[in-house]
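A single protein chain has been removed from this complex, and every other one stays in its place.
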Amino acid sequence: MTYLVIIEYMAVIVAAIYGVLLAARKGMDIMGVFAVAFAVAFGGGTLRDLFLDRTPLFWIGNPHYPMIVFGISLLSGPFVHHIARIRPLLLLPDALGMALFTLIGTAYAMESGTHPFVAVMLGVITGTFGGVLGDVICNEVPSLFVPSPLNATCAFTGAWVYLGMQHFALPERYALLAGLSVIVAFRVAAVRWNWTLPAVREVRGGKPPSI
Amino acid sequence: MTYLVIIEYMAVIVAAIYGVLLAARKGMDIMGVFAVAFAVAFGGGTLRDLFLDRTPLFWIGNPHYPMIVFGISLLSGPFVHHIARIRPLLLLPDALGMALFTLIGTAYAMESGTHPFVAVMLGVITGTFGGVLGDVICNEVPSLFVPSPLNATCAFTGAWVYLGMQHFALPERYALLAGLSVIVAFRVAAVRWNWTLPAVREVRGGKPPSI
Partner (left out) sequence: MTYLVIIEYMAVIVAAIYGVLLAARKGMDIMGVFAVAFAVAFGGGTLRDLFLDRTPLFWIGNPHYPMIVFGISLLSGPFVHHIARIRPLLLLPDALGMALFTLIGTAYAMESGTHPFVAVMLGVITGTFGGVLGDVICNEVPSLFVPSPLNATCAFTGAWVYLGMQHFALPERYALLAGLSVIVAFRVAAVRWNWTLPAVREVRGGKPPSI
């Protein structure tokens, strides 16, 4: 389905741009920018492929994707300030890309015969863990895990919608469309109205000793 | 052996609870709590399975385990303070779980035909690296690697005891029992009397340049 391929390209590009902005915040050089952009764009899919023992990895089998990320990293340096300013415009393509990666990850996991709960988890990992890896490389507490507009929760919900529609034997096309719509709408609304999950109350008095 | 299954469930539950406490220290939301609990409970076993190319991964083949961790993450939020208070009671089950994971990891590695030294290393990774991953996600220097009551050292010792008894052709059951006992007793004593390894003396004057 051609439009899925277009969404996939867009998802990689938008994820790479987010990685560039993340790396620029740390004053990294081009090499660091590429590494973080790469981690954000392909980290989730790489974990999925390693966990499911799929070969070749997504970006090894599709070498034009890392080349695109490399090009973005090389060229974006002088324009980082401008890119930062148009970021709000990226909300919709980013949500769409995250949604697509989530549903593809879920579908691959189901193909491998995993339990639906695990399939949804692997879908959410595919869709959202690139950003976590990027944060870890940049020495930040992952923003996915602290209260901020819902992201993984949207992916989780949409993946269940997708599996639910498959369960009732609706055509794949509709299941995919429903899952994508739910994730995108939920995500955009969460950013618009700043929906967050509550923080679990912090335990006072230092890091817990390793039991 | 039924009692091993019971220890395994207990090990997953206790590891997840430790992850919840770790995440709560950082003010994470439920999604972060689940991610850290998951990393602590399954991180070591996942590394082992990836390194030994075992499929499916432990938690993909046993989907009730991630479901249990998910349930703990969802429900523990309001009770974090209380859980923090009873943590001392978790020392024994945690030591037992760490011991079991270490010996299972060692046994799997031996089955794959690895050298005993590598098998022991993979056992220690299985038993202890979940906590390291949890610390890395939480942006902390892993407590396993700085002077604190012996943990990996106990696992290392017990894994050699286990292999030693196998070497002398003692029944698997006794080798397992001996390994578990050594690890648990060593670990509990290390926490009780605060046995630590000495710190390697810090090098002054900033991070070493990349040579």
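When the chains are written out, they are named A and B in that same order, and each has its own residue count from 1.
FYI, a contact is a pair of C-beta atoms (placed from the backbone, for glycine too) under 8 Å apart; a residue touches a chain by one contact, two chains touch by 3 or more.
Just so it is clear, the model here is predicted, and its values are computed rather than measured.
Asks: One chain is left out of this view; which of A:Val12, A:Val33 or A:Ile72 touches it in the full complex?
Replies: Final answer for the missing-chain contact: A:Val33.
Asks: Going by the contact rule already stated, which one of A:Leu91, A:Leu170 or A:Ala185 would touch the omitted chain in the full complex?
Replies: Once the missing chain is taken into account, the touching residue is A:Leu91.
Asks: Can you name the residues of chain A that touch the chain not displayed here?
Replies: 14, 18, 20-33, 35-36, 46, 50, 53, 55-57, 59-60, 63, 66-67, 70, 76-77, 80-81, 84, 87, 90-91, 94, 131, 136-140, 143-144, 148-149, 151, 191
Asks: Footprint of the hidden chain on chain B, which residues?
Replies: 50-53, 112, 114-115, 117-118, 121, 132, 136, 139-142, 144-147, 152-153, 196-203, 207-211
One rule holds for everything that comes next: only the chains that are shown with their structure count from here on.
Asks: Go ahead and note the Å separation of the Cα centroids belonging to chain A and chain B.
Replies: Those two chain centres are 28 Å apart.
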